[in-house]
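One structure, pasted below without further comment.
With one protein chain held back, the other chains of the complex are shown just where they sit.
By letter and in written order, the chains are A, B, C, D and E; residue numbering begins at 1 in each of them.
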Amino acid sequence: MEELISRANILIEALPYIKAFYGKTVVVKYGGAAMTDADLKEKVMQDLVLMKYVGMKPVIVHGGGPEITRVMEKMGKKVEFVKGRRVTDQETMEITEMVLVGKVNQEIVAAINWHGGQAVGLSGKDGGLLTARKHNEPDVDLGFVGEICKVAPEVIDILDQEKFIPVIAPIGVDAAGQTYNNNADDVAAAIAIALKADKLILMTDVPGIMKDPKDETTLLSALQITEIEELISKNVIQGGMLPKVRACEKALNQGVNKTHIINGCVAHALLLEIFTDQGIGTEMVKASA
Amino acid sequence: MEELISRANILIEALPYIKAFYGKTVVVKYGGAAMTDADLKEKVMQDLVLMKYVGMKPVIVHGGGPEITRVMEKMGKKVEFVKGRRVTDQETMEITEMVLVGKVNQEIVAAINWHGGQAVGLSGKDGGLLTARKHNEPDVDLGFVGEICKVAPEVIDILDQEKFIPVIAPIGVDAAGQTYNNNADDVAAAIAIALKADKLILMTDVPGIMKDPKDETTLLSALQITEIEELISKNVIQGGMLPKVRACEKALNQGVNKTHIINGCVAHALLLEIFTDQGIGTEMVKASA
Amino acid sequence: MEELISRANILIEALPYIKAFYGKTVVVKYGGAAMTDADLKEKVMQDLVLMKYVGMKPVIVHGGGPEITRVMEKMGKKVEFVKGRRVTDQETMEITEMVLVGKVNQEIVAAINWHGGQAVGLSGKDGGLLTARKHNEPDVDLGFVGEICKVAPEVIDILDQEKFIPVIAPIGVDAAGQTYNNNADDVAAAIAIALKADKLILMTDVPGIMKDPKDETTLLSALQITEIEELISKNVIQGGMLPKVRACEKALNQGVNKTHIINGCVAHALLLEIFTDQGIGTEMVKASA
Amino acid sequence: MEELISRANILIEALPYIKAFYGKTVVVKYGGAAMTDADLKEKVMQDLVLMKYVGMKPVIVHGGGPEITRVMEKMGKKVEFVKGRRVTDQETMEITEMVLVGKVNQEIVAAINWHGGQAVGLSGKDGGLLTARKHNEPDVDLGFVGEICKVAPEVIDILDQEKFIPVIAPIGVDAAGQTYNNNADDVAAAIAIALKADKLILMTDVPGIMKDPKDETTLLSALQITEIEELISKNVIQGGMLPKVRACEKALNQGVNKTHIINGCVAHALLLEIFTDQGIGTEMVKASA
Amino acid sequence: MEELISRANILIEALPYIKAFYGKTVVVKYGGAAMTDADLKEKVMQDLVLMKYVGMKPVIVHGGGPEITRVMEKMGKKVEFVKGRRVTDQETMEITEMVLVGKVNQEIVAAINWHGGQAVGLSGKDGGLLTARKHNEPDVDLGFVGEICKVAPEVIDILDQEKFIPVIAPIGVDAAGQTYNNNADDVAAAIAIALKADKLILMTDVPGIMKDPKDETTLLSALQITEIEELISKNVIQGGMLPKVRACEKALNQGVNKTHIINGCVAHALLLEIFTDQGIGTEMVKASA
Partner (left out) sequence: MEELISRANILIEALPYIKAFYGKTVVVKYGGAAMTDADLKEKVMQDLVLMKYVGMKPVIVHGGGPEITRVMEKMGKKVEFVKGRRVTDQETMEITEMVLVGKVNQEIVAAINWHGGQAVGLSGKDGGLLTARKHNEPDVDLGFVGEICKVAPEVIDILDQEKFIPVIAPIGVDAAGQTYNNNADDVAAAIAIALKADKLILMTDVPGIMKDPKDETTLLSALQITEIEELISKNVIQGGMLPKVRACEKALNQGVNKTHIINGCVAHALLLEIFTDQGIGTEMVKASA
């Protein structure tokens, strides 16, 4: 009985967070270890279903790089990266779309359904969700790597208002019908802006922004966007973290309330970020109230 | 972090119950020690607010005998009980209504609001909710002690569909305008029937129906209504428990899915009954599936 | 037949008023002789039910001072007034709430229902309707006498849109959970403002504002708020009338279209004020059109 | 003041009737003296507007024989009646439609609007409202005199649910596109059936069904349809009254609650029939409760 | 089969136009040869029904001069025109209303229904649709010739949102209850403005605005309103075309997107104007994009 009551107390302690996020839209970029590790993956799915049931509107955007590489290799297609981005010729684009939409996306959908949710997979083509254009990188042609120029969120809206959880592959299409692969962090930010989301959460494989990347105790729990430039100039924000911070900055500047960069290697990282005061990663806001 | 993750796990373990009761109406008879003990009371309020936020529609019916007696004594009015029921002359009726509607009900409303809910107090007069008639007890005239003959649940319905939690004082009125005091267990059962509730929960000060009332290990966790008569004939169900069991039986026979008699002396008894498999009291169903 | 036709003509003469007030919200402060005299009371109830049926949205706010005093005396509690306001210690506050919410309010609800309406009683605690704070009176501590600082009218709105007539006891609560008794005229004005009401009607025991209080023929039938200060300086508006005029002034300045101070001692005063051109009391507007 | 209060009392006495008919559909066949006498006409219009404002759904069906005759004569067209029905060749039909829809109907619409209502004129062609077929009279060909075989009430429904009062000319059309003139009493009955109306009221120029047509004191105030055949056999119901009684009988047999044959020569006959207990004409029901 | 496929191709070629006009309101002034020629009339009716079925909201406004003259003559009433407008005394007004509302309007309604639509006829009196005032012509009193000063489009709106096609006779009424006959082009423009229509189409008996009225190859297919004054000064726009162009100009200046003056003598002129790129008449816009 003692143990039961202590469990009840934990539920009750979640109540203020449940109230605070009731009816709020939370866009989650799902990727990294939380996607490849079976245990972590299961816990993310549980978190998403719980979020839906206690009244939030979770929207998932996923990547899927390793799986694309695996299939490309199997099909005898050479894999090439420049500046951390996959060089994407037409055949690579087709494989990418096939893997992201037909495999990675559907695995997430099935996993959410397995845990009692009702997920619906979408690519940026469905309902004209994502219009993209070629991403121009100086000095190099990455091929069909795109960037989002328009979001038509109606199809997400009608799913969100019902019991469904939208799961989105970061595929976009331009006015001429050409398909592009897009960075999932950027897609998540663009969708969060279009949905006027309350939160954008980017799952990574590190604890967040750390002053000393080797020392987790130097984690910056909270940040205002005015502090970003200095942290970049001091190389605290660098490498793969830089575009994530830029995506967050853009979302905050265009109406998203808060952004979070969290460690997907921690079990239930989503719930911990949402249901505890200090959270577990780096929270960014436009300016402190 | 360990502790945080274990908390997250407890939330996740609640998910199957949250799913099972999503959108369901749960009528709770609130009374006894859970109403007089400040700590227990606070936990009931938390439980009700949590139930509302995770998608249930809790409806509270309360008694308030001790407070009525206290005010009657203060006003120099003699208090008399016959067969466990208060003899209720016109003046007693007026004091009873004033205390139940103006004091006990409003304290519950305020307490729910204090914990973040949005309660609305109702008596059986509000919106014509409860039509009563005189309760005829053989050999004795109890005065204005009533029994419910009609429930008009529209006012509850429109509150339930919004963010509001209805809190109901068991006052009824007959066609001639006479006010009656009614047994709160019976009122809860009548309202559960009218609302086609999924659950009726009666809070008491004992663990449930026990084969040996002095030995809590003899608690009957589950019961079908076909077993009731034998338990009565064996005096397992007797005294104050008898009318509660009859109220449950009536509710089950008129469409309520399950009834529960639980121990309000246990902290978070409501959550424990709803969010654990075995529950903590005596669950009754019409017939095992 | 002649008499029947003349009755029909009277109905028809009401038509322009029915049209004019169709769908309009009318907040009525109910009190004084119209509440204590059984005949007058019955006629007010009839008026309110008729108003609802011909398409208006009447909202009733009531006082109940005499009844509070009566119960306090019965409970052996000393009654004390300073500057016309009841000194309200904690025990007095409890009795006040119990009497207003559990007795006076419920009597009005029952009376409206008796005449064919569907009233729902509310206190300022229900649905978080009225947030109050301590009223600070220079040189004296009146205890838990409050003033309204916030109105959350959703619970009134959802009742208004249905067949229900809201009846409101002027009890408020502050952020710390302390209960306050509030002046019913002020509560009516605050609610009229929050509801963007078309009319605020204050029932009193005098014909309205009179140049010579002893001569009813000096009644001021219409007034603009620009004329108030001069009337105060000339002592035409004074004593108990002054706070009523201030409540009207505030309502007019914050969007209520018209306010009326009428004589509740006249049978059907409400209908007469609404359904006749000249009305029977003092009508105030912001400025003449 | 005395007189004002007595007016208020009359409004209040109307309340039980207002409640009883709230939301109810009342189909009125308008014709006879109430249509030709300017004073009576004005009072009918007032009655209809009042009915709409106090929550009823009045639907008007009108005739217009005298006006048709007047225009026919003006256009040099011979007027011929057989068995009380106008012989209707194609040209007569065209004039009939033109007069009923373009003149009589629009005058009623304008008159209702003038009194503050919002009428919309309809013929049986509008929205496919009335499908008719040739009325076969033994031994004589009346031409394009029709009878209603189908009512498509959607267009009335969507007006009724809004602020509009439908006013209907008894023109119908068959599947081949031929227009027919139909008896307005029959059209009113057919529409009352299709709308599941609560009341069908036929305005005539006599007080109702009288045992002795010359003695108004022999008026039959109430009748069950089981009594009709005997009254016909005794020639109490005869002549022009017979088809009206048959129309009422049909309506009652197909779900209309009550029918009324009233004297349109009495000012405010509609209100008097609806707002007084005994009414002023002959009320028919299927069977006494 | 070849022929079938070519038919399918034609349907497919209509698709871009169907998409472009989906949900758009198109007000059509119907008159001239398209109204008197049976074949042309039938094709207009088909066009209107098709427009409704592929998602447009057509609204028809009609004239009816020739029919008015015919009936007037039949009734022995002298017909007189001044400056192209009918001198309208009270009797002429009555005949005009009777013919427009009771004959012309109902024939259009019947014809649309015959082709599978669901038309509802309206005059400017129905639902208070058109408020008019006397049209003052210098030097001459035309009698009850009016001009529109207010449109209350609610009755059109509720029909438009359902399956119904509104057909409107250009009759208006002033505040004093006087009926006026109004120019149908002007009425169509006023209604297009009130409905925020996408298109106003005026059907005439000429191909559109032609530089040389005798040479159809000089048709101006497109025009901006800035070009109007010069075309008038050069007498390209003159005579009966002038008020039509002014009606279009007014509509464009008050929010209508495009106006069209088309030749009703061409079969399916409406479809051709809407479903082909160049159209068949003169299209006017406010300014080229």
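Quick note on the criterion: a contact is a pair of C-beta atoms (placed from the backbone, for glycine too) under 8 Å apart; a residue touches a chain by one contact, two chains touch by 3 or more.
This is a predicted model, so every value here is computed, not measured.
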| item | value |
| --- | --- |
| Where the missing chain makes contact, among the chains that are shown | A, E |
| Contacting the left-out chain in the complete assembly, out of A:D141, A:E154, A:D212 or A:E229 | A:E154 |
| Residue among E:A34, E:L50, E:I108 or E:I156 that touches the chain left out of view | E:L50 |
| Contact with the hidden chain (one of A:V173, A:I193, A:V206 or A:L231) | A:V173 |
| Absent chain, residues of subunit E that touch it | 1, 4-5, 7-16, 18-19, 22, 43, 46-47, 49-50, 53-55, 115-116, 266-268, 271-272, 275-276, 280 |
| Interface with the undisplayed chain - residues on subunit A | 71, 74-76, 94, 97-103, 105-106, 109-110, 113-114, 118-123, 125-128, 154-155, 158-159, 162, 164, 171, 173, 177, 179 |
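The working rule: only the chains that are shown with their structure count from here on.
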| item | value |
| --- | --- |
| Farthest chain (mean CA position) relative to subunit A | D |
| Centrality ranking, top chain (CA atoms only) | C |
| Listed chain pair C-D, B-C or A-B that repeats interface D-E [over half of contact pairs the same by residue number] | B-C |
| Approximate Å spacing (C-alpha centroids) for the pair subunit C, subunit D | 45 |
| Chain centre separation (subunit B, subunit D; CA means) in Å | 56 |
| Residue numbers of subunit C (touch at least two other chains) | none |
| Chains that touch, pairwise | A-B, B-C, C-D, D-E |
